[in-house]
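All protein chains of the complex are present and in place, except for one that has been dropped.
The letters A, B and C name the chains in turn, as written, and every chain counts its residues from 1.
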Amino acid sequence: MEYTDVVMENFTCPKHVGEIEGANGVGQVGSPACGDIMKIFLKINDDGIIEDASFKTFGCGAAVASSSMATDMIIGKSIEEAGKFKNSDVVDALGGLPAEKIHCSVLAAEAIQAAIEDYQKNKA
Amino acid sequence: MEYTDVVMENFTCPKHVGEIEGANGVGQVGSPACGDIMKIFLKINDDGIIEDASFKTFGCGAAVASSSMATDMIIGKSIEEAGKFKNSDVVDALGGLPAEKIHCSVLAAEAIQAAIEDYQKNKA
Amino acid sequence: MRRIYLDHAATTPVDPAVVETMLPFFTEHFGNPSSVYTEGRGVKKSIEAARLQIAKAINADPREIYFTGSGSEADNWAIKGIAMKNQAKGKHIITTTIEHHAVLHTCEYLEKQGFEVTYLPVDENGLISLDDLRNAIRTDTILVTIMFANNEIGTVEPIKEIGEIVKEKGIIFHTDAVQALGNIPVDVKDLNVDLLSISAHKIYGPKGIGALFIRKGVPIDNLIHGGAQERKKRAGTENTAEIVAFGKAAEMATEQLEENATHMKKLRDLLIKGVMDNIPQVRLNGHPEKRLPGNANFCFDYIEGESILLSLDIIGVAGSSGSACTSGSLDPSHVLLAIGLPAGVAHGSLRLTIGKHTTVEDINYVVDNLIQIIERLRKMSPINAD
Partner (left out) sequence: MRRIYLDHAATTPVDPAVVETMLPFFTEHFGNPSSVYTEGRGVKKSIEAARLQIAKAINADPREIYFTGSGSEADNWAIKGIAMKNQAKGKHIITTTIEHHAVLHTCEYLEKQGFEVTYLPVDENGLISLDDLRNAIRTDTILVTIMFANNEIGTVEPIKEIGEIVKEKGIIFHTDAVQALGNIPVDVKDLNVDLLSISAHKIYGPKGIGALFIRKGVPIDNLIHGGAQERKKRAGTENTAEIVAFGKAAEMATEQLEENATHMKKLRDLLIKGVMDNIPQVRLNGHPEKRLPGNANFCFDYIEGESILLSLDIIGVAGSSGSACTSGSLDPSHVLLAIGLPAGVAHGSLRLTIGKHTTVEDINYVVDNLIQIIERLRKMSPINAD
């Protein structure tokens, strides 16, 4: 197992940990049985811009780092842009992940999509 | 493979190598295909005493050492005594032989018996 | 930064005295031990001396010790060798659900080749039941293989009692004692075992050298065929340096057994108490008493093992989650599942295994930091109760 420095940094001092008060889009994926759950909180303003994002993660180092990096990357983006967000964007930003840890970045991308869907459902 | 010092001594400087002129008992056992031939020459006087003995051996270190030791041991003995000569006598005198080399000492004992029989046949 | 190594069940550093013993065999006494000449003969003697040291460590005859390239090879050889040789008598094997993968995957492979395997369950402490064993034995059972001490949770199985049951039925009995050697007494005469696997790198010897004890007369096929080494039972030019090192390590382990075990047990209990008293929602895995002197294995609810390991690593502590061989795979430990933990909980396991050089300060440092690490990770967890 070989993590890049960026992964370790994001694991050791993750950004955006916790629950945002007044989040209007929340998505959760994974299950404890599989050893990973990722929950993403979004605060989206009326212009459809993601003003703030945060996460809670039960998972390995790569999962924590992916959550930290992913939330950091989507803050300030429109929900259209964020909707196109892919797991490979996280992997690239982290400087790569070990092959068996790619799925942890997939979780992050999926959790974001789930949170956006939740926001859209709430709005509708 | 572990030879005792006595074996190595008898291999390096074997006693009684060669053919005795006027030998009246000659015995040969073994075959080149098996990797061992031992030929023993005896000179037996009218009182039935082995006055001299010698050998020629195609074989391993243990075979050479056994030949050397065996011939040395039977010189001066009567053919009755020599007839009772056993391979374990050689092994003991050599301070032991590796298990897979015991048969080389058997060759020596057999060659002596063959030489004695040859003598008795010649006499009869 | 000072490093605290608490993963002695995964592997141990080679003792400097053991390294010392080994060195001359690389450059000076490098001869092939099968050779007739001087360079080979001395080496042969050294190998036989090491064989005697190993034999003494487990109370066997040196002619019952066969060197292998690892504990895994010893396990594979024991199981496949017995199975192949004795298949005319039957094709049923009994083992447990908590064996090391070297045993489990070998059994699974044999299942593909037409053998039948019964995997005995264990209770919540990791112990098998002797009644289960008795009930599992069939007329076509040719081998029982049950580990001496578990590498993850440290539980020590009742090998002597198992041996008695198995012997009575005339079945061959193998035990994987890789984790037992150097930690608890191992006596093949007392234990009624026919085959027993050990590995040097768990007892301050080098990696890549193990041994299989095969009781005289036990019918077994070779696993590695070829040259006449190891009395024609295990081919390959002898790994002289590591064999000699294994001998020395086994000798030291035997001499220091009591002292080391007492020391490790003291620290283990300190560690367990420190964790259980200071961290909520934690459980100790493995048997409370029948466990290896150096083994502590915890499950922390709501968090995942690798995160704990990485956090510990950052502060200089090396531990493990599940067995070292499982990392790289993402499944929770089969041993933790076997003792009945739900997968979610099993993912949050931490194994800390103490060695002969571990100190009280090490343990205190680990406990203090672990309290904070667990708290921090739980704050990050979406399934934290509060």
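Assume contacts are C-beta pairs under 8 Å (C-beta built on N, C-alpha and C of every residue); 3 or more make two chains touch, one makes a residue touch a chain.
Predicted, not measured: the structure shown is a model, and the values here were computed from it.
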(message) For the chain left out of this view, which of C:75, C:194, C:301 or C:362 touches it?
(response) C:75
(request) Determine which one of C:154, C:182 or C:206 touches the chain that has been left out. (result) C:206
(message) Among B:64, B:82 or B:116, which one touches the chain that has been omitted from the display?
(response) B:64
(request) Over the whole complex, note the residues of chain C touching the chain we left out. (result) 3, 5, 7, 10-14, 16, 18-19, 22-23, 26-28, 30-32, 34-40, 68-73, 75-76, 84, 100-103, 105-106, 108-109, 113, 199, 201, 206-209, 221-229, 235-242, 306, 309-310, 312-313, 317-321, 323-329
(request) Can you list, in ascending order, the chain B residues touching the missing chain? (result) 1, 3, 8, 11-12, 14, 17-18, 28, 31-39, 56-61, 63-64, 100
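As a convention for this text, only the chains that are shown with their structure count from here on.
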(message) Could you work out how far the Cα centre of chain A sits from that of chain B, in whole Å?
(response) 91
(message) Could you work out how far the Cα centre of chain A sits from that of chain C, in whole Å?
(response) 40
(message) On a C-alpha centroid basis, what's the spacing between chain B and chain C, in Å?
(response) 55
